[in-house]
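In this view, the complex is presented without one of its protein chains, the others remaining in place.
And then chain A:
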Amino acid sequence: MIRRLIPHPGLSVFLALFWLVLANSWTTGSLIVALFLGITVPLITRPWWPDRPRVARPWLLVPYALLVLWDVIVANFQVARVILFLPKDRIRSTFIAVPVDLTAPEAISILAGTITMTPGTVTADWAADGRTLLIHALHAPDPDAVRDDIKTRYEARLKRIFG
């Protein structure tokens, strides 16, 4: 019964908190709206998210987020350097296929998002069976190193988080 009413408790809490911060008012009125949103939005969107993700070690998401944040800052300097100083004909842009061992769609989505936000890579597509990601690297003289870096730096951590 509870499960049918609140299919994604995490999402419900997140939405409610999100609303409170967005409205920036901590009154009974906003709390009621927050609860209303937290309950109805997951119910309405349930057809597109049928399964609850299994997160084995959710607390590891915090160091993961910090790592990604740091890499985003580093990425900006690298991309800025390529844009400003590298002659156009020396930019080695290429597509790279990255095999993915993760199976949870949520985990693959996080990996794809991470790839886009971090050093010189953008997720461009995924394989129809969800077992490979197609990424584009802005400047990758060694495409295999980029692929291995993604697998060891991000995918290995996500594997531990999602178990």
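In this section, contacts are C-beta pairs under 8 Å (C-beta built on N, C-alpha and C of every residue); 3 or more make two chains touch, one makes a residue touch a chain; residues count from 1.
Criterion: contacts and distances are computed from a predicted model.
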| item | value |
| --- | --- |
| Chain not displayed: protein name in its UniProt record ("Transketolase family protein", "tRNA N6-adenosine threonylcarbamoyltransferase", "Electron transfer flavoprotein subunit alpha" or "Na+/H+ antiporter subunit G") | "Na+/H+ antiporter subunit G" |
| Option touching the unshown chain, where A:Pro9, A:Gly113, A:Pro141 or A:Gly163 are the choices | A:Gly113 |
| Contact with the hidden chain (one of A:Thr45, A:Ser93 or A:Thr152) | A:Ser93 |
| Touch list for chain A against the chain that is not drawn | 18, 21-22, 24, 72-73, 75-76, 79-80, 83-84, 88, 91, 93, 95-97, 99, 112-113, 115-117, 120, 122-129, 131-132, 134, 136, 138 |
